[in-house]
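Shown here: the complex without one of its protein chains, the others still in place.
Every chain is named by a letter (A, B, C, D and E) in the order it is written, and numbering of its residues begins at 1.
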Amino acid sequence: MSVVYRNIPRPDRAVTDGFTAHGVATIHEAQGRTGLLAPYMRPIYPGAKISGTAVTVLLHPGDNWMLHVVAEQIKPGDIVVAALSAPNTDGFFGDLLATSVKARGARGLIIDGGCRDITELKAMDFPVWSRAISAKGTIKATLGSVNIPVVCAGMIVNPGDAIVADDDGVVVVNAADAQKVADAAAARESFEGEKRAKLAAGVLGLDMYKFREPLEKLGLKYID
Amino acid sequence: MSVVYRNIPRPDRAVTDGFTAHGVATIHEAQGRTGLLAPYMRPIYPGAKISGTAVTVLLHPGDNWMLHVVAEQIKPGDIVVAALSAPNTDGFFGDLLATSVKARGARGLIIDGGCRDITELKAMDFPVWSRAISAKGTIKATLGSVNIPVVCAGMIVNPGDAIVADDDGVVVVNAADAQKVADAAAARESFEGEKRAKLAAGVLGLDMYKFREPLEKLGLKYID
Amino acid sequence: MSVVYRNIPRPDRAVTDGFTAHGVATIHEAQGRTGLLAPYMRPIYPGAKISGTAVTVLLHPGDNWMLHVVAEQIKPGDIVVAALSAPNTDGFFGDLLATSVKARGARGLIIDGGCRDITELKAMDFPVWSRAISAKGTIKATLGSVNIPVVCAGMIVNPGDAIVADDDGVVVVNAADAQKVADAAAARESFEGEKRAKLAAGVLGLDMYKFREPLEKLGLKYID
Amino acid sequence: MSVVYRNIPRPDRAVTDGFTAHGVATIHEAQGRTGLLAPYMRPIYPGAKISGTAVTVLLHPGDNWMLHVVAEQIKPGDIVVAALSAPNTDGFFGDLLATSVKARGARGLIIDGGCRDITELKAMDFPVWSRAISAKGTIKATLGSVNIPVVCAGMIVNPGDAIVADDDGVVVVNAADAQKVADAAAARESFEGEKRAKLAAGVLGLDMYKFREPLEKLGLKYID
Amino acid sequence: MSVVYRNIPRPDRAVTDGFTAHGVATIHEAQGRTGLLAPYMRPIYPGAKISGTAVTVLLHPGDNWMLHVVAEQIKPGDIVVAALSAPNTDGFFGDLLATSVKARGARGLIIDGGCRDITELKAMDFPVWSRAISAKGTIKATLGSVNIPVVCAGMIVNPGDAIVADDDGVVVVNAADAQKVADAAAARESFEGEKRAKLAAGVLGLDMYKFREPLEKLGLKYID
Partner (left out) sequence: MSVVYRNIPRPDRAVTDGFTAHGVATIHEAQGRTGLLAPYMRPIYPGAKISGTAVTVLLHPGDNWMLHVVAEQIKPGDIVVAALSAPNTDGFFGDLLATSVKARGARGLIIDGGCRDITELKAMDFPVWSRAISAKGTIKATLGSVNIPVVCAGMIVNPGDAIVADDDGVVVVNAADAQKVADAAAARESFEGEKRAKLAAGVLGLDMYKFREPLEKLGLKYID
């Protein structure tokens, strides 16, 4: 039952690399407000912003053995997505593992568990989005799987899906939709500059988006 | 049932502006240890410190439409206080809305829900205290109300109440009590400098506050 | 029932001072993956790193009186460990108390409750690890005890135990085991430099730790 | 600051007594989906169903003194609504207090804190909806207030408001709206029998409510 | 993006019907300790025990419209599995909907949200496993999908998968594995009677399972 898939399809890197500039909120909107991991997934330090391709690993509570197994499957530009078979906040990942996966080309880690060596990881500039920060050590005793579909923080992540992560959280984009989502995000942002300028000049969203009429129709009353 | 009150009383701005210097903990103490919003309300970035007058809005889970409605009711020096009709952590507020309410003169947002575009809001220097950080998008479909009394993070906030927010949290002061609380806060702080100096010199609180006798009376025993 | 023990054994300061350099994760591993306080204990600002000797205090919800009592028992190099008789997130500790305990020689506070005056504490460089940040004021009405064994964030802490705290959390080391743990931590770290260099060079943990054989024995399958 | 209001307006008992038959879900709907206390408020035993008039009390964490004060203000048909000035799960209420308030005519207790003596309360048939079950004892040291507006489990409750509680939770109805809500609830239920019969006969809600057209318009696609 | 799949494969009903007798814990073990939904999924009343085939529906917070859509797709012996696009505890399901889906042949509901009309549902003998009990009403405004793969309480559920639910929780079995899991469960239980008899007679698990040797090897010490 424990398997490692060695060859996974990866979407066009040029497309997914472009996601970083858009950011998590825009990508999430651009694909119809789906794909966002639960908001308990927070960066271990502020300011990081990455996108890349998911290599996935399923871990068991308190056991980080399979992180060494997934390390071998990383290609430059990948992001490791670690799911757990049951909720657990132990510190599965620290600076030694970060050194290893970074050397393999990983851009960051998304883990539905705990992370440790925060100070060192920040110094290394290796970003992690995790459910918890915890120094609790783990063992190496139980098999899991690598590059199978997993549920990470409430969302299905398939190996090869695109991942975008920044201070707003983490979003997953199905590999097949990557180009379409990139286009939608670009379209969305092309209008934002003009909108921002208007709003900054004091134009109200009520007027800019023509909300007054529908609000009135639904019965909104103004009282002086 | 959905109403927007356009004219709300606002306490003397000079009084409420003075609250910033005192900070949340002092104001909370000065009004008898009341008015503090639940401690899950955290700033989206550290270091901001504001005070001002509440304009209130009641939102429904997953719907941020009324934030555009409240924008029109903002006067310079106001702080938007957004309550929810049921617990929800979606990202109701981001950089476009921030651009709009900032242009109207708002000093910040207090929201018992989620906030997104953290990086951009920090760059804009527009502070938000929220229950969560989440990129989850919202829709514009349901009416709420503006400038009615709301329950935000466990506390009643009336339109026109004073709000103080800093790294310690958020406190609300009834408009009618603003001057009294300002006086009490000033009185409280006038003694703090002297106390701080004594404590820094090694004087014990036990002696400075004369705690030894009441502690002994209640039965505290020392064992060598 | 409320007692203050004035004389507590303290382990050799030279030994416990050395713990700071190793950090929480290493010390926790070095003593057999025990002693870690619950991961909800977080620093009120990032970057602090301390070790020292525990003076303990048992507080009751909403009452910080005994923090003034414990202040008198502090010796330079101590760390105050405050436990609660029931879960509570009030703001038991702020800048005045910090001024007092710092003047007595305390290096920091570990509190299974709330802390306030965050901005001031950071400016003073007095680190606190707490369950919450809250401006909620407390009263001075109920006796607790000082320098008794307490349960803080799920872990037993005896007066005189060594405490290590950094961005990864907080760990307690039994006084009697301090030297042994120090030796184990040093041994552990002596190997880490070499490991880190190998991993940085791209050597896989699978090979460095010889994991391939045991993984295969347990049935791990690779699929191309 | 601590006051006991002795005379509170109470709505027509005949009206509020009728709420029991409708139940919490119907009353909540009948007043426009408002007034529901947070779902963490659960009955201490299943099957109880009450309605009545709120007498309110504000307690402080770990202190149940004011429950004796509110007892005197109870009139037959009242329900005690106890709010807390900060979150706390101690066991504020047990069989002795229940004996007292029951003798005064109270129909039940709604408390945003803990309750104990569960077995005895069930035997006495005195229902309680609480945030927690806890044997943790409380003290009698701090003043609160009686019959002031309170925030209980996220909802504002004014003295004299109507309360309805059953296995689904707890809802509050503003005294002034009681008759209107009673009428709306009755109207709502008058249609339910017919609907229930149709649905039981296999008619789909899609057809009964004419949902097919709006669903199609919004773009719902069927795939075989 | 909102679709209803009308034809879904269903595993052999005779096989999945047999799961009820084994119960959730045994089925979960028999398929290698996988498939268990998060333990926050609790029955709304004790004692129910069902198995059947999943028809799935994805709902949005506060909107139960799609439950009417999924009703049409139910075949006798199905269990409705309702997932949410974001965490929410509103009362999506009550006695009218229960009447409808029961008339269509549904055996129960698994919902990662709230449920209401508990008393009525128990009287109807229609079991529900939910994340919460809440009377909070929902609206009918947003499209979701029916019979797509969903993540419910942390687990992927595909339409047509087998579901087993009892007082221990809820487990999902991939349709393709149903027969294999049934066989493994039967094998597992065939040994349990004998084991139970031995243990009831006072034989220790230490001896029956031959644990003494491996425990000793790992270093377990006995001290008198």
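Odds and ends about this structure:
Just so we're on the same page, a contact is a pair of C-beta atoms (placed from the backbone, for glycine too) under 8 Å apart; a residue touches a chain by one contact, two chains touch by 3 or more.
From a predicted model like this one, the values you see are computed outputs, not experimental measurements.
The missing chain, though absent from the display, is touched by one residue of D:59, D:86 or D:132; that residue is D:132.
Of the listed residues E:3, E:25 or E:124, the one in contact with the hidden chain in the full complex is E:25.
Where subunit E meets the chain that is not shown, the touching residues are 23-25, 28-29, 33, 36, 39, 42, 46-47, 49, 166-169, 171, 192, 195-196, 199-202, 204-206, 209, 211, 215, 218-224.
Remark: the residues of subunit A touching the chain excluded from display are 60-62, 86-90, 136, 139, 141-142. On the side of subunit D, the interface with the absent chain consists of residues 1-7, 45, 65, 68-69, 71-72, 89, 91, 94-97, 99-100, 102-104, 114, 116-119, 132-137, 140, 143, using the contact rule stated above.
Here is the rule we use: only the chains that are shown with their structure count from here on.
Annotation: B-E is the more contact-rich of the chain pairs A-E and B-E, by number of C-beta pairs in contact. Each chain gets a centre from the mean of its Cα atoms; for subunit B and subunit D, those two points are 29 Å apart.
Subunit E has its Cα centroid 41 Å from the Cα centroid of subunit C. Subunit B and subunit C have CA centres that are 31 Å apart. Counting partners per residue, subunit D has 33, 87 as the residues that reach two or more other chains.
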